[in-house]
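Omission of a single protein chain aside, the complex is shown with its protein chains in their original locations.
Our next item is chain A:
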């Protein structure tokens, strides 16, 4: 057995020799030759030239040789598709072999050969193998369906393999079930909306039964699949948990972690007062601790996950601090992670032990680790007030060691301690000042300067110290420069007499000699403040500082929830959502934890259960079902481009170009438009600024409540202003932890306003409001921050008007005027979606020149035209025209033909798209006919019915006011 010799042949002419050997009559020689080929392949040599010769060896009874040839085939078939066909017959024959091992081998290998022509031949054998009598063949065939789907998804669907695969979930053999589950899960991932893995209580029961019987790997597949299920109620949730908990004793860490994932997720649904909830919490701790005695690589994976679990449910591991103590021989990646968790678990109960440990770590060798340990001591001081004093003295001890990076790190954290406990530990300042010269890192220098500035009145030589920094001002990093500027201004305000010269010097350095706009601006602000109103300056610069938070590096709650759903996977190791590192559509779907359903099935609010199910709720102000893109935007994560939601079936003949307008047609479009409209500069500009893609979307329920509007009665709208729909509730309080948002949209003086009413229906005060929009069809974006200046107390209501701009990022929404919004406050982030009236986007300069109108009207192809009637409108043409003008629908011309008034009107949208319309009004007839012509192909993308409804809305509301 010395196969290593095959690795050594490197001489020239090797290929020819191998060719001869491959064609040898002797079986042994052939086999030797194939081995040499595989060895060359492994080290990266190109041996594709031997393709026909190797394939010739395929017809053999020798299984070992056969496997080698197959291995070769899998590697090179793609580069030699025509010749690979030669192998098909053997495969098909092998799939009929009496030996199940050979049948399985054939179907397994065929699935790995990514050549279209071979794939065609694969279907029939695969179909047979999926129903083979031998479980070994069936389990191999199940995986093969996933392989085939990867090559040609359509084929798999057409051939009905997915149904066969679903049937295999009920197979009698647990391993077949496990592989079928794995294959289906993978296929389902690339079809996020399909209902492939139709999980229901019956199928879940089958999976749970198979779980007890299959291999460790199979258990992982099944548990990972279970984690995607959302139980109907807490009872079902509990019964699944009960059947999953035994897995926590499995020797395989991956089984344990996947079980933890299922439990962490389903626990969300259990009422907290339930006994079982407490039992479950207790059961989770020991297996998590046991993971720490696994091999270091697994420990690392476990620790990264524990980090998440500790943030989500700190109660689980709060008594287990000791197991996270660092061992001297732990690999550095384990040490750093343990330290992270130690900080999170530190509390008054264990602080003494933790501090003793941290002090020990601060003397270790690895620089990163030592720094983190020093920083951790600071965090402890801030987190546990009782320990602050001890922490400070520990830090002072560390400063005495004079180890450069320890000193610097200590000074950075002492600054934070000063922030948290002002005027308490100034006695240490003298020690800090001794180390001034050794500070060479910007962060440490900035921290030191801050300390000197903050306590300038107690440091006798503060001016000298700061002056010493000033010498090399321009070589400092921005951080230090800014800090130095502020510190000297503070000093000046505290000791104005002695430091006038110094402050002038720094102000001139900052404003006159610096290229940095931030620094300059800050300099000017101070300068003006000091020169105009020193008292105000004092109030501003020496104001009381807001508290700093106790916890740091917390993962944002929505991301944390998502990561909890990914326990055990790479996402939980990276602490990033899968979309941040996975290409394509796979795994881009965001997962969420289910909502708690309260006790019993009869929950008061059916909507909660609905949201828990993850299905899109039907309620009008909907919680956005896939808030992925939005979340991504909010977190500024590296997200893959969002996949558009499934294509909307078209029923009108209006859908022309499709979606690729932006790419190809835009330039020519702009050209034709320019020609058409006779060089209207506003038009050109509008286009340049916001070239929007406006794909057709149907079934837009915008004017759905038309009938309601009629019933509303008069007195709501303003005679000449734009139509403003009444406020509706967008976000009900129960979905947003007590925050209720209702609102509407208005266009006032050319500015689109989002008018919001925020009501706090919770018991606690809400602060820190912020708002963000998802990309939308017209690029709507907040033009400023959400102005909620005072905290919103319980039962308080506040009305806010948010100006919107239309220059935000654009993405087609369905319906077109849908807007997905995220509102954040100190409690959480909430999502809702609402729909704005299109009329809000009609701009003031939408009045087209008559000639241009005429020319454009003629040039628009008939296909673009759409016609509809407005029923029961009792306005005369004059009043209608006036009313519409209020909403920026301008009448260009009017003529009367046979008792009919014809109004020609133009509308311009905020993104530069023009729409032309003709309104026929017959005196005495309450019905209007509108013919509408979008002014170009691009506008043709705007769906006709959309505009019909909008125009309806406007005319109707005009009528309503007149009546």
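To be clear about the criterion, contacts are C-beta pairs under 8 Å (C-beta built on N, C-alpha and C of every residue); 3 or more make two chains touch, one makes a residue touch a chain; residues count from 1.
Throughout what follows, contacts and distances are computed from a predicted model.
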Chain not present in the shown complex, as UniProt names it (candidates "MHD domain-containing protein", "DNA-directed RNA polymerase subunit", "KCNKH protein" or "Myotubularin-related protein 9-like isoform X1"): "MHD domain-containing protein"
Which of A:245, A:805 or A:922 contacts the chain that the document leaves out: A:245
Identified contact with the non-displayed chain, of A:48, A:62 or A:796: A:62
Residue of A:81, A:135 or A:815 touching the missing chain in the full complex: A:135
Listed residues A:89, A:212, A:348 or A:801, member touching the removed chain: A:212
Touch with the omitted chain, as defined above, among A:435, A:572 or A:911: A:572
In chain A, positions touching the absent partner: 1-4, 6-7, 35, 38-39, 42-44, 62-64, 67-68, 70-71, 75, 98-101, 104, 108, 111-112, 114, 134-137, 139-140, 143-144, 146-147, 150, 173-176, 179, 182, 186, 212-217, 220-221, 224, 243, 245-247, 249-254, 256-258, 286-287, 289-290, 293, 295-298, 300-302, 322-323, 325, 327-329, 332-333, 353, 356-357, 360, 363-365, 401-404, 566, 568-574, 578, 581-583, 586-587
